[in-house]
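In this view, the complex is presented without one of its protein chains, the others remaining in place.
This part shows chain A:
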Amino acid sequence: MTEAPVVAAPGPVRAPVRRGSRVLAVVLVATIAVGAYLWLTTVRWQRSSAEWEEKAHGYAEEVASLRMQLDGASSELEAARDQLSTATARIRDLANEKAQLGDENVASQQYLDYQTQVSAAAATVASALGQCVSGQEQLVGYLKEADQYEAADLRRYEQQVGSLCADAEQANDALQRELRP
């Protein structure tokens, strides 16, 4: 009896199969992990996007509201500027009118003072001319009855009347020159 030789199965022959399985398993686990991560990321980004969109809508409404307020404020500012411009022009006009009226008032006052002085001078001249006329009338009366007076007294009185009339005529000439335009 011859015993058949026992041949042991070679161990290392199965190693490539196991290694391949492990690699596949690692890839599978990694894929699952990456997929899970991507799913989580997607969900989070969707949520974030929705929140941002909601916020964007809110800000857009706020911008629209502010824009309307700005348009209103701009219109009011433009109107206020126009009113200010009108008001300053009116103030300028009123200041000028006041100044012109002040000038006219002062000029009128000066003219009134001048007229008062002229009137007073005219009254003085008229009085002097009246005295001259009275003196001459008196002199004529004296001359009609010359034999009753001393000749020297008549001459002296005549000289006095003549001097008075000369002064009156001189004052009258001055007044006429002043009144001449």
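Quick notes on this structure:
Quick note on the criterion: a contact is a pair of C-beta atoms (placed from the backbone, for glycine too) under 8 Å apart; a residue touches a chain by one contact, two chains touch by 3 or more; residues count from 1.
The rule we apply is simple: contacts and distances are computed from a predicted model.
Of the candidates "Trypsin-like peptidase", "Cytochrome b/b6 domain-containing protein", "Stage V sporulation protein AC" or "biotin carboxylase", the chain left out of this view carries the UniProt protein name "Trypsin-like peptidase". Across A:Gln110, A:Gln138, A:Gln160 or A:Gln176, the residue that sits in touch with the chain not pictured is A:Gln110. Counting over the whole complex, chain A has residues 22, 25-27, 29-30, 32-34, 37-38, 40-41, 44-45, 47-48, 51-52, 55, 59, 84-85, 87-88, 91-96, 98-100, 102-103, 106-107, 110 touching the chain that is not drawn.
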